[in-house]
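This is the structure I want to talk about, given as structure tokens.
One protein chain omitted, others in place.
This part shows chain A:
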Amino acid sequence: MAGRGEFGVEARGVTRSFGSVQALGGLDITVPYGQVTALVGPNGAGKTTLLLILATLLAPDAGLVRIAGHDVRQSPAEARDALGWMPDTFGVYDQLTVDEYLAFFADAYGLPKQERPRRVRALLSLVHLEDRLGQPVHALSRGQKQRLGMARALVHRPRVLLLDEPASGLDPRSRIELRDLLRSLAADGAAILVSSHILSELEEIADRVVLVDNGRTAGDHAMADLTGAEARVRWRLRSLDPGLLTTTLARVLDGQAGLEATADLPGGAEVGPLTEVGAAALLAELVAADVPVTGLAPAGSALESAYLAMTENRR
């Protein structure tokens, strides 16, 4: 990794304002090689602004941004050679055929002429569009265009991948294929940053998750920490006697900060965040109090809990 830096993406103290609106207020993020890092945050948190800065299209007002060791302001060309970028919405040249489209970008990225046809075929089979060879781009469906955009981002074998909502518009099979593709690229050593709202999916793809809110980093977790036994999630309880459950929960949880039960669920309640050990202890207390509990299960994922905890103050 000599000369490439330790991280595929290294951003420290990044700020960016649009007029009087501050989109990023000192954001930090690192994306290591060989891993998929998820970028999660509410609408308007600054995810797309950050990706535009990382993609060398937008200059940060302040802060350090390095792509594969290259400063995006001082040497954007080197950074561009190292990065593949897929925006959340993009157009394609409708008039071209699928292979012409990719061949154009292969040329624009400086791939040697004799290598281009082979590269185009390899990319098309990578995103499962090989049967579309020679067909016009405008005949593709939305999901197929999305996959073509993915192939475009990979045309020059970038070491760093920046993907903004790559799964939007994809059918379930394509999502699974995208997941497998990203995992295999990471296994080959690429540094991948994915922004998405589909949290359950990110849990399967990502090794790390960076939470952003209000233009700042709100959390940086290894996915294993979030999903392991030590993860604190919300739990859903069901009982034959919802009234008794609610009153008992209120008594048991009284005095424990941050553990309010939501009782408006039909026939049950939600508590948390609790670890598995905490949940087991709570269940024991409820059973001891003769509450007829019929179910105890994690409500949503750990990532979802972390996300909801972060965005709670917005409500």
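Following the convention adopted for this analysis, contacts are C-beta pairs under 8 Å (C-beta built on N, C-alpha and C of every residue); 3 or more make two chains touch, one makes a residue touch a chain; residues count from 1.
As a convention for this text, contacts and distances are computed from a predicted model.
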Among "N-methylglutamate synthase subunit C", "Lipid-transfer protein", "ABC transporter permease" or "Multicomponent Na+:H+ antiporter subunit E", UniProt-listed name of the chain not shown: "ABC transporter permease"
Sole contact to the chain not displayed, among A:Lys47, A:Arg80 or A:His221: A:Arg80
Sole residue of A:Ile53, A:Val120, A:Leu170 or A:Leu211 that reaches the chain not shown, by the stated touch rule: A:Ile53
Among A:Phe7, A:Tyr33 or A:Phe105, the residue in touch with the chain that has been omitted: A:Phe105
Contacts of chain A with the absent chain, listed as residue ranges: 18, 52-53, 55-59, 72-73, 76-77, 80-81, 83, 85, 87, 89-93, 95-96, 100, 104-105, 107-110, 152
